[in-house]
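Dropping the structure in here first, questions after.
For this depiction, one protein chain was excluded, whereas all remaining protein chains were kept in their positions.
Labels A and B are assigned to the chains in the order they are written; within every chain, residues are numbered from 1.
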């Protein structure tokens, strides 16, 4: 099971790193800048979570697998940018899988550190969306995850399922799968069928 | 007294959350993005302070009142944006009150954690202005609190009063009130009478 989780975690790291590298290439960063953005997009959510719960140094800095996976994803994107662009649709689905996994693992880790239900839900959401926020802030644009349809909401829903399951003492693995499916499902419906939340109406002054 | 402080703290959270939600609506974020910005504006200063002094997990994540108050403020702003816009002047005054309170409570908490006078003053200022910085960076603009008239200065002055009072062993409550009044007063004079600091003269190359 632990190996299964590690594989999923590194898969999430891989797809988030691709999204970071893509943004880096589009903003004409050099090779190293692209790798920095890959690593930031893949690990900022988990690093922020670890700093906030006091689990320093963060696992993404201590365990070199994260850096290696992010760098491979960054190098592939750098050298095969045209192919990645053509894959945009599959990448979106992988990204939704990464979001689901990070939201679930983030909430689980927060619960293990003794945080309450509200904090654990928030930290699960943050683990999922933190990488995308860091990626976009590094290239000075409003984070897409705050604008996109059901992105942060999906992460929070997945984290909330984990927290509720923990509270009800349900089996951990089943709850993790359910949370990940809820998160992925919401995000998928948003991508495929345009599900979204309202935007406030206002006239510009 | 503790209830009094909690009420003030949550009032500060409320008005800062309104400022975050207002920025979110103007940048056409969806409902959830607006709530994220409300929470970020209201709590980032305190969260940064808690992380920097090692008080993890931060109180704004552990105590659900902060999230609840920020969400209520965000929902109100989302649904009554036109009314909030019309209230801009009262909101600025509430914002100045929030700034004063956060600067004072931030410096007090830093002193309680054993930090020295310079650090405690800096952390009081950061507690006051951190939310506004996070809010503006999330929508990719230069933080208003770095440009606006006597904003960060007012926060630092309020925090410095608390630190000086602590050093002179004056009664804590009186010092807190004095610090808050100094901060609020400076900010008020800046809003009402245009007090400000010089801007460097330079020719663009």
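The rule is short, and it goes like this: a residue touches a chain if its C-beta (ideal position, glycine included) is under 8 Å from a C-beta of that chain, and two chains touch if they have at least 3 such contacts.
What you see is a predicted model, and the numbers here were worked out from it, not measured in a lab.
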item	value
Among B:31, B:137 or B:182, the residue in touch with the chain that has been omitted	B:137
Selected from A:41, A:96, A:138 or A:180 as touching the chain missing from the view	A:138
Residue numbers in subunit A that touch the chain omitted from display	24-34, 36-37, 47, 51, 54, 56-58, 61-62, 64, 67, 78-79, 81-82, 85, 137-140
On subunit B, residues whose C-beta touches the chain left out of the figure	51-54, 113, 115-116, 118-119, 122-123, 133, 137, 140-143, 146-147, 149, 152-153, 196-202, 205
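The rule we apply is simple: only the chains that are shown with their structure count from here on.
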item	value
Separation of mean Cα positions, subunit B and subunit A [Å, integer]	29
